[in-house]
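Let me give you the structure first, and then I'll get to my questions.
Removed: one protein chain of the complex. Kept in place: all other protein chains.
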Amino acid sequence: MTILRAIATRIATTLVTLFGVAIIVFVVIRVAPGNPIAMMLPPGASEEDIARLTALYGLDRSIPEQFVIWLGGVLQGDFGTSISLRQNVLTIVLGRLPATLELSLLALGIAIVLGAALAFVATRWRETPAEAGVDVVNGIALSVPDFLWGLALILTLGVAWPVFEISGRVSPTLDLPFVTQFYLVESLLRLRLDITLNLLDHMIMPAVALALPLAAVIAQLLKASLKETIRQDYVMLARTKGFSESRVILHDAMRNALLPTLTLTGVQLTFLIGGTVIIERIFSYEGLGNLAIDAVINRDLPLIQGIVILFAVLFVGINLAIDLLYAILNPRLRHG
Amino acid sequence: MSAPFLDIADLSIALKAEPNHRLLRSVSLNVAPGEVHGLVGESGAGKTMIGKTIFDILPHAVTVLAGSVRLGGQDILTMRHRDQRQLIAHTSALIPQDPLTALNPVRRIAGQMTDRLTAILGLSRGAARDRALQLLNEVHIADPERVLASYPHQLSGGMRQRVLIASAFAAEPKLIVADEPTTALDVTVQKQILRLIAEMQERHGTALLFITHDLGVVAKICRKVTVLFGGSVVEDTDAESLFAQPKHPYTAALIAATPRYDRPEDSLLPVPAEVIESTWQEIRRADAAWAEARR
Partner (left out) sequence: MAEAVLTRRRRRSWRLILSGGWLGVVVIAALFAPLIAPHDPLAQDLLLQRLPPAWMAGAEPGYLLGTDGLGRDVLSRIIYASQVALTVAFVAAPIACIIGSVLGLLAGYYGGWVDQIVSRIVDVWMAFPPVLFAILLVAVIGTGLHSVILAIIVIDWIRFCRVVRAETLVQRRMDYVDSAHIVGLSRIAILVKEVLPNVLPAIVALLSLEMGIAVIVEAILSFVNLSISTDDPTWGGMIAEGRTIIHFAWWVLVFPLIVLFLTVLAFGQLGEGLKDRFDPVLQ
């Protein structure tokens, strides 16, 4: 009963949030001086032409009027037409989303593995120089953002010792027989491992750049959690059975510590996805973030709106899912 | 006998979310000026809840359903907020359970003691400092200057509690509520603190409501006793007759369960399950009657 009401309230606030996002984006980009239509037409276009196109995109109406029309369309799945690309916004945005999702999920996987590995090392060899080393690495990874990691990776593993590709999502010469935009998933399903490798070759550096700050957060929280767990009686008991310290940590402690830690780092996942905007730009990766920056530079209002709303839905959805997961995992909350 | 200074009448408290499940069940309690009154009960009986109500610092999730809490005849639950804070500040003080969390960790003792004195008594800074030194002397702190300059974590638990006792008596309140003031301390320090509180009470003639789970302590310092079980008063009498001839079976069992140094073999008999069950039945009957009356 109580939990159902809590969930309903939470979903209601989520809708309020999305509405707030829609209003802010809508107002902010329309306050901008200058007419985006004039910018897209060749110089010397007549006043009439400009007026005609402005009316076509509905930009001659008042801002509240435009908002109502746009919101009405959005609720029916119509996000309008991109001014610079002259295509349906939803089609463009959904076409780019898989690239960003694949990159984010790969980064998330790297962050979890790396974070867990660091936490394991610091716990297994606690109070030795190894733990101090992990703390230093964590401190650096925490205060340096993904933007700088991306550039540092390009310089080192991209240029000085060229191991990985530094731009694009996949080699343009490669023939892709795919029906979806989820290249990585589809290449695996079709067992085209040559393409998988080529994709990974492009994705590994941006993914690592995105993953490093999150890996540090996970390592820090997980380390604290592990250190507490290994003092619990059931872990002590496992140790008396003669298992090795590593096995005890991995088998008995890690399992209990990992899931709560990951729910704690939920908000950080949205930070990671937010980081794709600039990381995609640095690596010329054809995802949503790169598209967003182009849209802002081209003053393509319908496209900007569409992308920002999509990001907002993604973020709000992730936060909602994490809150619900947390409520389910936490018995005190469930029965409270 | 003079009119009670603290007069709690028919007080009922519940969680806002579950108003039918009362945490305090029509509790009444009187403390006369200058009297030392024990409030006894096991953990969860609602002792601390009563203490918090006297200062109106109940958690937000809890609400008062009925009853009154009078300080010197004025019901603090119906007063204007500002008048209520003034009244409480000028007449009452709390000696809290945990002397560590009751002191702000990032402020020196001097500031925490003197801004109470300036706030309540309107003393100047210099005068407040002199008064603080004098009070620290009264609670037998050997180097008050050093204590005033310290942060809470630099003092021992016993020292912190002495500071809080000094603070409580600072503005010569009419009533002091001591909420299990010794439970967070080492056994060796507990006796000293207890003796100190009794000594200070005698010197200042303050009414003292002593909240504890330990009947042994009650026997030592209290004139009157209220026994609490499951949020309701099961016995309210003077200390002598309580120990001589307890009226309620729960009280009798509680006395039997209190460690006795003279007869260790009789110590720590648990309160029998049937006594607990019959007391609960009593409470449930009272609950039903109460719910009926409110309808």
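Order of writing sets the chain letters: A and B. Residues in each chain are counted from 1.
Just so we're on the same page, a contact is a pair of C-beta atoms (placed from the backbone, for glycine too) under 8 Å apart; a residue touches a chain by one contact, two chains touch by 3 or more.
It should be emphasised that the depicted structure is a prediction, and the values quoted were computed from it without experimental measurement.
Looking at B:T78, B:T101 or B:Q245, the residue that reaches the missing chain in the full complex is B:T101.
Within the complete assembly, A:L148 is the residue of A:L148, A:L174 or A:L237 that touches the hidden chain. Touch with the hidden chain on the side of chain B covers residues 52, 55, 57, 60, 85-86, 88-90, 92-94, 96, 98, 101-107, 111-112, 115-116, 119-120, 151, 153. Annotation for chain A: contacts to the undisplayed chain at residues 13, 16-18, 20-21, 24-25, 28-29, 31-33, 127, 132, 139-140, 142-145, 147-148, 151-152, 154-155, 159-160, 267, 270, 273-278, 281-282, 289, 292-293, 296-297, 299, 304, 307-308, 311-312, 315-316, 319.
Criterion: only the chains that are shown with their structure count from here on.
Measuring from the averaged C-alpha position of chain A to that of chain B gives a distance of 54 Å.
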